[in-house]
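The complex appears here minus one protein chain, its other protein chains still in place.
Note that the chains are named A, B and C in the order they appear, and that numbering of residues resets to 1 at the start of each chain.
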Amino acid sequence: MKVGILTGGGDCPGLNAVIRAVVRKGVQEYGYGFVGFRDGWRGPLEGDTVPLDIPAVRGILPRGGTVLGSSRTNPLQHEHGIRRIRENLAKLGVEALITIGGEDTLGVATRLADEYGVPCVGVPKTIDNDLSATDYTFGFDTAVSIATEAIDRLHTTAESHMRVLVVEVMGRHAGWIALHSGLAGGANVILIPEQRFDTEQVCAWVTSRFRASYAPIVVVAEGAMPRDGDMVLKDETLDSYGHVRLSGVGEWLAKEIEKRTGKEARTTVLGHVQRGGTPSAFDRWLATRFGLHAVDCVRNGDFGKMVALRGTDIVRVPIAEATARLKTVDPKLYEEVGVFFG
Amino acid sequence: MKVGILTGGGDCPGLNAVIRAVVRKGVQEYGYGFVGFRDGWRGPLEGDTVPLDIPAVRGILPRGGTVLGSSRTNPLQHEHGIRRIRENLAKLGVEALITIGGEDTLGVATRLADEYGVPCVGVPKTIDNDLSATDYTFGFDTAVSIATEAIDRLHTTAESHMRVLVVEVMGRHAGWIALHSGLAGGANVILIPEQRFDTEQVCAWVTSRFRASYAPIVVVAEGAMPRDGDMVLKDETLDSYGHVRLSGVGEWLAKEIEKRTGKEARTTVLGHVQRGGTPSAFDRWLATRFGLHAVDCVRNGDFGKMVALRGTDIVRVPIAEATARLKTVDPKLYEEVGVFFG
Amino acid sequence: MKVGILTGGGDCPGLNAVIRAVVRKGVQEYGYGFVGFRDGWRGPLEGDTVPLDIPAVRGILPRGGTVLGSSRTNPLQHEHGIRRIRENLAKLGVEALITIGGEDTLGVATRLADEYGVPCVGVPKTIDNDLSATDYTFGFDTAVSIATEAIDRLHTTAESHMRVLVVEVMGRHAGWIALHSGLAGGANVILIPEQRFDTEQVCAWVTSRFRASYAPIVVVAEGAMPRDGDMVLKDETLDSYGHVRLSGVGEWLAKEIEKRTGKEARTTVLGHVQRGGTPSAFDRWLATRFGLHAVDCVRNGDFGKMVALRGTDIVRVPIAEATARLKTVDPKLYEEVGVFFG
Partner (left out) sequence: MKVGILTGGGDCPGLNAVIRAVVRKGVQEYGYGFVGFRDGWRGPLEGDTVPLDIPAVRGILPRGGTVLGSSRTNPLQHEHGIRRIRENLAKLGVEALITIGGEDTLGVATRLADEYGVPCVGVPKTIDNDLSATDYTFGFDTAVSIATEAIDRLHTTAESHMRVLVVEVMGRHAGWIALHSGLAGGANVILIPEQRFDTEQVCAWVTSRFRASYAPIVVVAEGAMPRDGDMVLKDETLDSYGHVRLSGVGEWLAKEIEKRTGKEARTTVLGHVQRGGTPSAFDRWLATRFGLHAVDCVRNGDFGKMVALRGTDIVRVPIAEATARLKTVDPKLYEEVGVFFG
């Protein structure tokens, strides 16, 4: 049996660990052959492949990014896109497809599976951890670790100069990275896209922190928005996803804090460093297990499914269902964490 | 209300995060007062306390170890130990006790609660992750991260010299650290206490790895034992828990591999570095949430319970039940990982 | 004898290591008493002090920032500033001053020493490594390490998406951080303030890198400027020194590269994370030795001097001379490194 693999969307630490696990188990246990498609859906669309055997996956476990390359190519936006994919798969003798990606990438897989009968297995990938069907996605732990380490470092600068430091982290629609790294980093304010923030309240927390002779760290997700909606949009800025970004909320907030509290404030936008480099041990473990279970899905003919983490188990869920709903931060959890604000 | 806190057993990254969370929430939301007991059960046994208020927990989140100190003092082994504890608690006006510790520490809490009606709440702590009631314990992720980083480093030495490197990691009764760090570090053999290993099989994996022109890394838990039971015990060695250790299995294995395969082999015993230093972001998150929920147990009068992680939720389980059974590595999981051996 | 200590200017990893070494040696070997002044020159100007004895410096070696606080207060800009300092020193019985800082801070020390006979010893501090009298300043190695780690991480993102990544690092007047981290991180282009860059040449290197099937990393010091001077200035931006910044050169360059090469480009501005957090082992060593030798200067009555590193030796140079000339990157060294461009 010949199985195709592709990685789509933004890169994410752990992609290579998935690829390696799929190939190792597929070749050794099931005798499969593999075809790597380049740059997400562009690969099968244009028939652009790389050989993928055991030597090809040696040494890639600790490497960030994806040896297959990635892109945001959406075959649904190309004329006869799906037909061309089917033809290319047929030409290459590829009988099943393992697609590693987020909502968009897996959405195409659903269409391929549902409408054209292409046997697909999904592996969830989003650094933002906002897929509802799985407890965690790989890459998230690495991003949180990097952001936490940055916040640890910024504390000393904040305190030496008695300044406010605003740290803008990734998270356009969900505040998971902000919430976890803010908590782990001992931030004094954490702002997430799920709940519009009250700039006055933020300033009150900042002021109360100074009153206790400490300098405040404010962690803000890039998608967070003020309630008192006078944020001036900064046009032409692309976010870390390559989309036009609503604003530079970190910079905006630092200026507002300076204006309203009279304290010096600085912004740091962590940006791409959050998604690059070697995956954390947790992400290597999760990504590897996702890969092992994905190839088992193929083996069992269990298509249209996505692997997911539940507790410490890897389970299978329908792809369509898994990508239907964004997993946002529960207001109760946000409130729980709120005890550390101010 | 006045609440006592103690940390018992081996130190573990995340203990301070628990203490901080308990105190922050307890003082701010519930108006509690806190008393820190020094060095585990020695504190209440001897009435040795430290003041514990919000200033006392400032800045401790990222610090490893425990500001309260720890010990293996077991009041059950002291004459009238339990009675002395009750008297000291009464004298100090302590109405509830939050005990952070492993099997032994929580076992005493169970006795105190069951037999003497002392209201106790437990927070599980074991770097080995071998408590059955919780998906993970804090400290484990840090230990796995440190071990994985060490294995990453050892690969280059192994390959430059075409040597076998045997890495001995913590885990006397359960192989979780070996399994996770071995998988994440791309080890070629992982040996755990749950399953006696066949030295011939290990040597076969080693040899096959060299045949593929790569140098093998063997990760072995300190409690792993050979099936072909001729391991010479190294007397008088203490393990990282302060107990007499069965053997120096890493050193023994390296010598056997040299003898049987003719290849050079070296051992590295990671030792105490696995349990020291700043907790990982994951462990800070988990430990903080355990602390927040432990103080909620006190608030709800829900005693005799231990907080535990299930998926992404913090739940409450009876302490007695939680410590009854060691959580060992499931043979199926070990087999799943075995695809990477050799 | 009573000795005052202050830290001025931007914070820098290693400041606490200097303070600890001064106090440890001064108290233990010479029996000195110490007075810490808060927030740079603001401390002696306003008589704002902190007690500084051995317990006060325990545990501060690995901590970034400065326990004394810092500021950019310049007493020369305050009416009777110098006189007020002399009066406050006299009132406190402070007979000598150890000033840890950059050009500005040490400049004041020179004035104090030369014009008013206040016995001063200087310890050089600049994260930018641009003081001519010393081989290296502490903090620089930490900044380079953090920037290098970030560049390591960005490589995988660049290659997964075949994008240009522009990394803006600190360095307003000197390109040391860019040069060292760019070389260590395997950057394909490094741009420094010492030499205006030719945007066309940068684009040619970028294009040639893509031709070799690799994605380019461009490291640019914040003070670098294009030769073809059409860079649009971004007003109101403060650089990491708290001064108005000439431009957001990283963002500007990424846009130019996109426009001229047709390739996607993204910017990451590392910002404050470069100067915060625990110092590297090298910086702890250097800062500690600076501290030990600074207190020896006091002991020897050798005032008006600054400690400096020459090879592996700590030497003494006149403060005035030391701060007279900026140490910029030698064109020959820049050319030597240029072999890796493109």
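As a working rule, a residue touches a chain if its C-beta (ideal position, glycine included) is under 8 Å from a C-beta of that chain, and two chains touch if they have at least 3 such contacts.
Small disclaimer: the values here were computed from a predicted structure and weren't measured.
Considering the whole complex, the hidden chain is in touch with B, C. One of C:126, C:160, C:280 or C:323 touches the chain omitted from the figure, and that residue is C:280.
For the options B:65, B:102 or B:223, the residue in contact with the chain missing from this view is B:65. Among B:83, B:153, B:227 or B:325, the one in contact with the hidden chain is B:153. When the full complex is taken into account, the listed residue touching the unshown chain is B:165, out of B:165, B:221 or B:286. Residue positions on chain C in contact with the hidden chain: 24-25, 28-29, 58, 61-62, 135-136, 141, 144-145, 147-149, 152, 180-181, 183-186, 214, 278, 280-282, 284-285, 288-289, 292, 310-312, 336, 339-340, in rising order. Residue-level contact of chain B with the missing chain is found at 10-11, 13, 15, 39, 63-66, 69-71, 146, 149-150, 152-157, 159-162, 165, 238, 240, 242, 264, 266-273, 275-278.
In the analysis below, only the chains that are shown with their structure count from here on.
Listing every chain that touches chain A and chain C alike gives an empty result.
Chain centres were defined as the mean of their Cα atoms; on that basis the chain farthest from chain C turns out to be B. Copies chain A and chain B of the same sequence differ by a rotation of 180 degrees once their CA atoms are superposed, given in steps of 5.
At the centre of the protein atoms shown, by the Cα-centroid criterion, sits A.
Inter-chain spacing, taken between the CA centroids of chain B and chain C, is 41 Å.
Across the assembly, chain C contributes no residue that touches 2 or more other chains.
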